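Input: one structure, supplied below.
One protein chain omitted, others in place.
All chains are identified by letter, namely A and B, in their written order; residue positions are counted from 1 within each chain.
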Amino acid sequence: MTTTSPAPFAAETGSPAAAEFREVTQRFGDFTAVDRMDLTIGAGQFTTLLGPSGCGKTTSLRMLAGYTRPTEGRILINGQDATTLPPEKRGLGMVFQSYALFPHMTVAENVGYGLKLRKVGRVDREAQVTEALEMVGLAHLARRKPRSLSGGQQQRVALARAIAIRPTVLLLDEPLSNLDARLRVQMRSEIRRIQSETGLSVVLVTHDQDEALEMSDDMVVMKSGQIMQQGHPADVFSAPANRFVADFLGYENFLTTSQGITLAIRPEHLQVQDTETDAVDEALNLRATVTDVAYRGVDTLLMLRARDPSGEEVDLLAETRGEDPGRYTPGDNLTASAPRHRLVQLGDD
Amino acid sequence: MTRRSTFVLLLVPGLLFLLLGFILPALGVLFAAPGATTEDIFSRLVQMFTDPYDLRIIGRTVGLGLVVTALCLVLGFPIAYLLARSESRWAGVLLALAIFPLLLSNVVRTFGWLVVLGSNGAIGQLSMALGLTDSPPQLLYTSFAIIMGLTQLFLPLAIVACYSAISQVEAGLDDAARGLGAGRTRTFWDVVVPLSLPGVVVAATLVFAGSVTAYTTPYLLGGSRQRMLATELYSYSSVTIDWAAASATAIVMTVLVVLVSGLAARLGRKGATT
Partner (left out) sequence: MTSRKPIAASLAVLGYMIMIVPILFVVAAAFTSGSSLRFPPEGFSLQWFEAAAGHTPFRAALLTSLQLALLSTGLALAVGVPATLAIHRGKLPGKGFIEGLFLSPLIIPELVVGLALFQQLIVTYRIDNFPVLLLGHTALLLPYAVRVTGAALAGSDESLEEAARGLGASPMRTFFSVTLPVLRPGIFSAGLLGFITSFNNVPLSLLLQARDTRTLPISMLDYVQQSYDPMIAAVSTLILAGTVVIAIIAERTVGFTRIFGGINR
């Protein structure tokens, strides 16, 4: 199960690794779900695998948990080769998208199941179950059956069940996707709190960039079975490596310079001025025509048509705050500008 | 891996039962009946389609099967429709009442018609009491009796199959059709019927296959006058001991059922209920 040998240090970061993927490939027939992936999960870190569906993030998580065996490559947990280890020997805690609570057991029995398998005595077990349930604020529902709980409560029970076994790594497979928007935001901070209280290494799989940005220490953006970019959320957000990552993180405007370099600009960083004379120094200025206006309450979206520095026609999107919604109408001519430091230079995909 | 071989091992006992209790004996009927060669069986098979007596029995079996199928759909679909679309709390009870006969022995259910249709039975006595007839009418041992008996037997199957299909058609579609100006009847024919057609096909297949292979009903209600394939098969293999004829009859029955099921599977989508 879990090993007590000292964790080796990941080459790049210098922080101890809880788990590692080494040249891992997973094929299902002709389809390559994960393609020669190298990844280090830092110990005590909150790592997020982010990407659209089909990018290989869930497959990676399932390989780490031991539910699917990689076609090629090795998976290390705590420095030990776990590639062929069955899931029950890995000592990881997994929270499933469907929660997967045992319908025939009470909440307490669900949470205590892993402890029972570890032959923890009844008294200790009850104490640890209560502790885990208290951590998610559900100790009062211990005797209920899962079916009688709300979706949010079931989610918490699943979380308590996974942390009760004190896993080497806590794995979360889109755990918040079945919750309504408000509960989702609340659960994000709760999961963060539990992570910092327990010091657990966590791997979260999600397709929601807000979730990834808010929760992770380390963010891994994936596409077609490959890692596009890995780093601290703030770094990835402010400096996406390529157009895919930029697109996924909400960059809407892409321009090509006369040297053929691609620049990305977030819609909230594109400002509009009425006349050319208002053009801002130290900024990129483009003549643009309004094609559509969408009022959204806190801001107004302007859809613009412009010619980028390379001479191509491009569609732009600008978010303007505090403007009178009736100020712009389709057909208006104006200047769109973005300060130099808001221009993000992208590499190739 | 070892995982796969474990699962294969789990299949073995079941496959063994299938092989010994079903597949091998069934093949034997075709090729190795005791005291009858394959040629005997096939020449008897050819004879069945030329001999007027045999042809009459095949014709009666198929004909009654078709009548019963039609009757079960005509009666079963409206019941299923009313039950599926009803919001009354009695709908559940009525549904259970329609399904309950499926649990009850065919012998018991068919025996009821002896009481109803027999010469001292309810209909006979009633028609005499009303002065309609002087002597009780001959109702038993007629095709009418068999049709009634088989309809009683298979109507629940038709209801269940249609009900499953109709309840999968969103009631919102009915509302949408009504909202667009279709009347109640129009909605029924334009929306409900086409969308629940796969269920109707399943129902028809089950009823037809059941009717052409049923034994108890023609035995009790048809007697020696209204012989069908099933009763013939029994007497060939238990009374006259004509193995070639028994095998040939079995083959005709099986082909009939498999043919209709295959046709239905192609017609509607796949999926049967019982």
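Note that a residue touches a chain if its C-beta (ideal position, glycine included) is under 8 Å from a C-beta of that chain, and two chains touch if they have at least 3 such contacts.
These figures come from a predicted structure and were not determined experimentally.
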Partners of the unshown chain among those that are drawn: A, B
Omitted-chain contact residue, chosen from B:Leu66, B:Ile99 or B:Val193: B:Ile99
Residue among A:Met63, A:Leu149, A:Ile165 or A:Ala241 that touches the chain left out of view: A:Ile165
Contact with the hidden chain (one of B:Met148, B:Val169 or B:Val191): B:Met148
Touch with the omitted chain, as defined above, among B:Val115, B:Ala171 or B:Leu267: B:Val115
Interface with the undisplayed chain - residues on chain A: 1, 65-67, 86-94, 96-98, 100-104, 113-114, 117-118, 161-162, 165
Contacts of chain B with the absent chain, listed as residue ranges: 3-4, 6-8, 10-11, 13-18, 20-26, 28-29, 32-34, 74-76, 78-79, 81-82, 85-88, 91-92, 94-109, 111-116, 118, 120-122, 124-126, 148, 151-152, 155-156, 159-160, 163-164, 167, 184, 209, 213-216, 219-220, 230, 233-234, 237-238, 243, 246-247, 250, 253-254, 257-258, 261, 272-274
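One rule holds in what follows: only the chains that are shown with their structure count from here on.
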Chain A-chain B separation of Cα centroids, rounded to whole Å: 57
